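Questions regarding the structure given below will be posed in turn.
As you look at this complex, bear in mind that one protein chain is not there, while each of the others sits in place.
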Amino acid sequence: MSLAADSSRSLRLTALTKEFSTFTAVDSLDLTVPAGTFFALLGPSGCGKTTTLRMVAGLEVPTSGAIHLGDDDITYTKPYRRPVNTVFQNYALFPHLDIAENIAFGLRRRKVREVDAQVAEMLALVELESQADKRPAMLSGGQQQRVALARALINRPEVLLLDEPLGALDLKLRRAMQIEIKRIQTEVGLTFVHVTHDQEEAMTMADTIAVMNAGVIEQMGSPSELYENPRTTFVANFLGQSNLIPGTVSSAGSDVVKVDMHGTQVSIPAARAHVTSGSGWVGIRPEKVLLAPEGEPLDAPGNHMHGAVITDVSFFGVSTQYVVRMPWGQQLVAFEQNTGIRGVLPQGTRVDVSWRPEFAFLLPSSQDVNAGAVQGAR
Amino acid sequence: MSLAADSSRSLRLTALTKEFSTFTAVDSLDLTVPAGTFFALLGPSGCGKTTTLRMVAGLEVPTSGAIHLGDDDITYTKPYRRPVNTVFQNYALFPHLDIAENIAFGLRRRKVREVDAQVAEMLALVELESQADKRPAMLSGGQQQRVALARALINRPEVLLLDEPLGALDLKLRRAMQIEIKRIQTEVGLTFVHVTHDQEEAMTMADTIAVMNAGVIEQMGSPSELYENPRTTFVANFLGQSNLIPGTVSSAGSDVVKVDMHGTQVSIPAARAHVTSGSGWVGIRPEKVLLAPEGEPLDAPGNHMHGAVITDVSFFGVSTQYVVRMPWGQQLVAFEQNTGIRGVLPQGTRVDVSWRPEFAFLLPSSQDVNAGAVQGAR
Amino acid sequence: MQRAGRWIGDHLVMALGALVLVYMFIPIAVVMLMSFNDNSRSRNVYAFRDFTLANWADPCKPDGMCSAVLRSVEISLLATLVATILGTLASFALVRHRFAGRSVINSMIFLPMAAPEIVMGSSLLALFVSAGFGGRLGFWTILIAHVSFCLSFVVVTVKARLNGLDENLEQAAMDLYANEATTFWRVTFPLVFPGILAAALLSFSLSFDDFIITNLNAGQTVTFPMYVWGVSQRGVPMQVNVIGTVMFLLSMTLVLGNMLASRRRART
Amino acid sequence: STPDRQQDPKECRSEDRSADDKRLLVSNWPGYMDEDDGDYVSTLTEFSRRTGIDVRYTADVNDNLEFFAKVVNQLGSCQSSERDLFMLTDWMAARMIQVGWIQPLDPAKVPNLHANLIDSLTGVGWDPDRTYSAPWQTGLTGIAYNKAKVKEVRSFSELLSRPDLRGRISLLTEMRDTMGLALLAEGADPADFTDAEWERAMERLRKARRDGQVRAFTGNEYIQDLAAGNIVACEAWSGDVAAAEDENLVFVTPEEGQMIWSDNMLVPNLSPHKANAETWINYYYEPEVAAKLAAYVWYICPVKGAREAMEKVDPSLVDNPLIFPTEESAATTHSFMALEEFQIRAYEGDFADVAGG
Partner (left out) sequence: MTTATPAAPATPTPPSAPKGPRGRSGGVGKGRFTGYWLLLPGALWLAVFFVVPLYSLLAASLYDPEGSVLTGYDVSYRFANFTDALAEFWQPLVRSLIYAGIATVICLVLGYVLAYAIAFKAGRWRTLLLVLVIAPFFTSFLVRTLSWKLILGDDGFVVGTLQTLHLMGPDDRLLATPVAVIAGLTYNFLPFMVLPLYASLEKIDPRLIEAAGDLYASPTRGFFKVTVPLSMPGVVAGTLLTFIPAAGDYINAELLGSPNERMVGNVIQNLFTTTGDYATAGALSVVLMVLIVAMVVAYIRKSGTEDLV
């Protein structure tokens, strides 16, 4: 198993570009995936995630740029010569082979001995010992998913690519498989590059997330980094929800940037201010927005804004979503955990609104306020 | 449009049963769906949701029982004679007809005049005016979904059945379509019966939810009613997550039932206590579980439990999920909204745990503690 | 009442379908029956006289019949082999490759199916005669003709299968260390094989059964259909029915056996 | 373009392997050979026993033109027809001899032929010295009907027009048979007719076909449908009806007269067993053999002395005019005139349009 001999090698994409006739699917992409991490690639449909993965797997030839694994340039290496394996979205299990033979496929091609023992071990890992002799068509979606995982993992690749491996599963099964995959990655310690549409999936599973849009990486970092300090409106909207309120920078210090927001002064930590002059979007996450019926105390040290009205209330179980209309007419979204400390506020209630200034972020006004937002949502 | 003439008629299923050879898919089901409501049918895979819907649509003949719409017995009425339409999971759009003709299909079969005007109106409702002449295959999943909706709605059925209409869409699109469907239902005011796997979908959209399991309805009610006061462990686990802690009833009054829970006395409102003697499961939702580092104040009037340790922390963006080990060894799950008031507590922190007694519920210990829970999750 | 209506509705189609199948099998039943006919006392080959097992006991009694059957089998096997190989290769080219002239070739391959047999047969004959091959008509010219008309059917059948093949599977194989050749033999071929098999089966039956084209290009070589045509003019020996029955039963056994075997394989 | 089919038998020869290859491949019309049955030993079996020659006998001549088509590509390009001997009617024999496809017989090897051929068949125009051909049987073209199904059919015109026969008669594909009878029905002489007579005869035929009187134009296979009851009356060759062994089938000489013809044994080019073929010819010209065969096939026997030999074989047949014609019966027979190439083209063409188109 020489393939994973040096498992400390990181995957590096340099100026990687893929053009399809006139269309550029991946645009001079730079990316480093440290060895042994669980890396998630997140982005809207058509942004080039699959194309990127296929280039790494060797199933697509880049138009330009390079792919390195440690010191090896594998840009043009044939797929079957790369220490990289893929779990395909639709599993791509071989229908004519039984489960054991599907899993053994890679080892057999590499003329490895003692295939059986390793297959048995893998079957145990994915808890499918009893299904070894069945054909893929006889397994359920979740079971097929696990076979696809085992078939790739058994090769101990340096990098395992997962292209929306859970996309076809229903929600409950999906959550269960997330836990499973995360467990396996932790156990085997390989580099996983995981493509998904599901932000929650990315946030709970990945060590590092890269948000991709229109062929380029918008931002990369740990889940909390990305969530707490998005650098673009796209990231702010795509990864979770954000309230973006227009404001004008009134002063920029080395610690904080002060912004005038419809007459309220808000201070934003310099590290979260991606504009230092002119106008910008003040961003705040809905769960950071605190509400209290007019006049009641609000547990936030920042400025309190008065004169807001609740226009919509939705019960989510864990939390309640309020939509409030601010005095300047904009609708903001606020989440409130149903801790039971306070009952649900009815629609029409006049409320005061506040948030801690250290959680706000400031984005350039040149960016589209709706980039990455749910279509059809307000 | 005589079909929807009397729109105040409710849909009633009485002792509805469907047996497939030896297997009972739907078991003496009783259900009343009031006219004009958005009704959600929720349940695990294979519990009989589709079968129920198909019987209502007339696509499956019940083994026994009856289906009434107002005063009309439609149990054996042919599907094409029922004022009921279905939005199928895979849309089932006619590939050989363009969008306009797909939508017009039902009207044409009923020899309605002035089809064009109504089709135009429907196209406007689902915002697909510009796609009228295209074939379904040329539309995206979300657009196809809207065509399917329009095709059913144009007939102004008394009851519209939606069988996981969003199951095939990706998450972002799914959220957008939820808003869309809810808007349309509110606009047209028809009875919608909506089958889904997605609890959040059910909770945000429906007026009434029925949770189905193994061919029978486990519980039915408004989303918050079901969520706050589940009557079975299945509902408690299936609709959201629940912590279920074994306890013994020490006294049962008319207002509260007192339970001894590993030495701590908890009082549960009688309305939420579904056991009044012997042992039972004390249930509490994760968002109701409050944590504080040992010794810090906890904003809950109930008993404080000491000696718990945080064993796992997951960042979800909006909230953080903590898994804490209680002194008696059981793991409990707690959610904490990332309001920013307090930072994330690291793994290993010793914490005090508390919740307000009025949010706990008590279930019979005879029920399976894991019924309805995510497989593979702790 | 409505339930009864549904039941009838459900089963009416099946009943009608069964009637059509019965229609398809009437002549075969007659062939089977006639294989037990003893007409040695009569010149009338169109009536059942007496029951006998003699035809089955000595099926090769009529002069030249069994050799014609063997020749037909030989030609069909060869034609199937050649047509299946050429057709399969061409299908791969047409489905998996883009090249100039692809659509022209696509319709050219359809054309033999759009040519009536008499036209195809006579055009080949015209070619052979004007090329000076008129005197050498026989085994090889029959074979050539058969390959030509089987080819299109093979291409159409294999192409359908190939079109339905998920290309992801081949990519998965390459991802799992199989080089191009291994991918082909371990994944592509086994998956396309049922299509190839079906094509071969179709080829064999078309070739074995062909009369019109064969008759024009056969010279002095006699295939089974030609033998039947010949004897139909002077009194069909009842053993012809034995051959018809045997061919039918043989093919049914083969196909059904294969079907059951694969079903059993799928079950375990 | 297609090649000229003229060959030269001197050049299209193959070495005669008869001496060490004791085989003989014969193609003949159906119903032209006796068959072994219980104690009865056929002339063919007897031949093999006597000479040691293994005969592969096939009854695959059904119609002269059809047979011609079967061999034209081989014989026309100097290739083997894979036969050593076949029997064809006079006019076709003449054509094949003329285009050089037939090998001359060695008179020394067929002494019986020259000694025993009946006088009426010597000195035919197309093979005056019987260098290339030896008559196998002579026969008559007349009418057959099934007396269990219809009342007697007496004349050819009746056959072509009687309403109760509509769709249940068959005619022969051979122009000289059918048009011979049609010309006779017009009162013309088939051996010497005018274009107008021809045209009238053609019209009669066309009308019969148009009216749906004719179920089929056939070669020798008419006997199948006659036996099966699909046709009840037809134009027929004299011996076939008797050989059908069905007492309901009757052969009649049409009131207008009947046609007479001979089928001739021919050895094609490149036959590797010519000597064996000559042995065969010589054998069948033995009066006893000829008589025995005639008693079975019921055709007119071309061999002198066969009538005498018939006394021993089956005395009841000695006076059968179908086998040994009498003066009286011979008077009713006609033969078709020899045609020039342009006539063949025109007449065959006219006829083919009705019979084949």
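A few notes on this one:
Per-chain numbering from 1; labels A, B, C and D assigned in written order.
Following the convention adopted for this analysis, a contact is a pair of C-beta atoms (placed from the backbone, for glycine too) under 8 Å apart; a residue touches a chain by one contact, two chains touch by 3 or more.
Just so it is clear, the model here is predicted, and its values are computed rather than measured.
When the missing chain is restored to the complex, the residue among D:D4, D:D39 or D:E247 that touches it is D:D4.
By the touch criterion stated above, the residues of subunit D touching the omitted chain are 1-6, 63, 65-66, 69, 72, 76, 95, 99, 164, 166-168, 173, 209-210, 212, 214-217, 228-230, 345, 348-349, 352-357. Panel shows subunit B; residues 57-59, 78-81, 84-86, 88, 90, 92, 94-96, 105-106, 109-110, 151-152, 155 of it touch the chain omitted from the view. Of the residues in subunit C, those that touch the hidden partner chain are 9-11, 13-14, 16-18, 20-21, 23-28, 30-31, 34, 46-47, 85-87, 89-90, 92-99, 102, 105-120, 122-127, 130, 144-145, 147-148, 151, 155-156, 159-160, 167, 170-171, 174, 180, 183-184, 188, 201-202, 205-206, 208-212, 216, 224-225, 228-229, 232, 236, 240-241, 243-245, 247-248, 250-252, 255-256, 259.
To be clear about the criterion, only the chains that are shown with their structure count from here on.
Centre-to-centre, using mean CA coordinates, subunit B is 93 Å away from subunit D.
Mean C-alpha positions place subunit A and subunit C at a centre distance of 56 Å. Mean C-alpha positions place subunit A and subunit D at a centre distance of 95 Å. Residue positions of subunit B in touch with at least two other chains are not found.
Contact with two or more other chains is made by no residue of subunit C.
On the side of subunit C, the complex with subunit A involves touching residues 166, 168-169, 171-179, 182, 186-187, 190-191, 266, 268.
Residues 57-59, 78-81, 84-86, 88, 90, 92-96, 105-106, 109-110, 133, 135, 151-152, 155 of subunit A touch subunit C in their complex. Residue ranges on subunit A touching subunit B, taken from their complex, read 44-45, 167, 170-173, 175-177, 179-180, 197-200, 203-204, 223-224, 227, 239-240, 285-288, 290, 299-300, 314-319, 335-341, 355-356, 358-359, 374-377.
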